[in-house]
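First the structure, in the form of structure tokens, and then the observations on it.
Below, a portion of the complex is reproduced, with chain positions unchanged.
The chains carry the letters A and B, assigned in the order they are written, with residues numbered from 1 in each.
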Amino acid sequence: MLKPLGDRLVIELVEQEEKTASGIVLPDSAKEKPQEGKVVAAGSGRVTDNGERVALEVKEGDNIIFSKYSGTEVKYEGKEYLVLRESDVLAVIG
Amino acid sequence: MLKPLGDRLVIELVEQEEKTASGIVLPDSAKEKPQEGKVVAAGSGRVTDNGERVALEVKEGDNIIFSKYSGTEVKYEGKEYLVLRESDVLAVIG
């Protein structure tokens, strides 16, 4: 299992068609393309300059939209994941 | 439904003519063109370095003017939206 640190999330990518089941269609021309993913693990939150840990708004199981070029791809036990920061998440689908 | 995080807003673009119903006309020559939109969803606010969450000034239903090149376009259930940060909002029309 991958446990992300701080304000990081481990994301399972959702395959994207022209029009997905949930209705998200991403324009090809957009410079910063959004993508859909599912949160499989969430960090314990970032620590402010005040020394307090701020819990994440996103939680395991959430479907999210994020900017395409954010995060780092990793493979773990044969599956591809993306590790990104919560600040790269645009919106939760719900 | 799209639920934006932190200080982000989901905006429905308002079609713009030479002179819109609400009277906004945007100059073509302006480098950073403002645009009109309607807020369809607002985040829970940004968290300061002090660990406090600051509620957004903008709320669902507000008509706003924002800078053209800010935000990220997403399509959801066949409609186009823009996800942007409250700091990219220039003014509320009211």
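Operating definition for what follows: a residue touches a chain if its C-beta (ideal position, glycine included) is under 8 Å from a C-beta of that chain, and two chains touch if they have at least 3 such contacts.
Predicted model only: the values in this text are computed from it and were never measured.
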item: Full complex stoichiometry in copies [only 2 chains shown in place]; value: 7
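Operating definition for what follows: only the chains that are shown with their structure count from here on.
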item: Angle (degrees, nearest 5) of the CA superposition of subunit A onto subunit B; value: 50
item: Centre-of-Cα separation between subunit B and subunit A, whole angstrom; value: 22
item: For the subunit A and subunit B complex, residues of the former touching the latter; value: 19, 22-27, 30, 32, 34, 48-50, 52, 54, 57-58, 65, 67, 86-87, 89-94
item: Of all residues in subunit B, those that touch subunit A in their complex; value: 1-6, 8, 10, 41, 44, 47-51, 72-78, 83
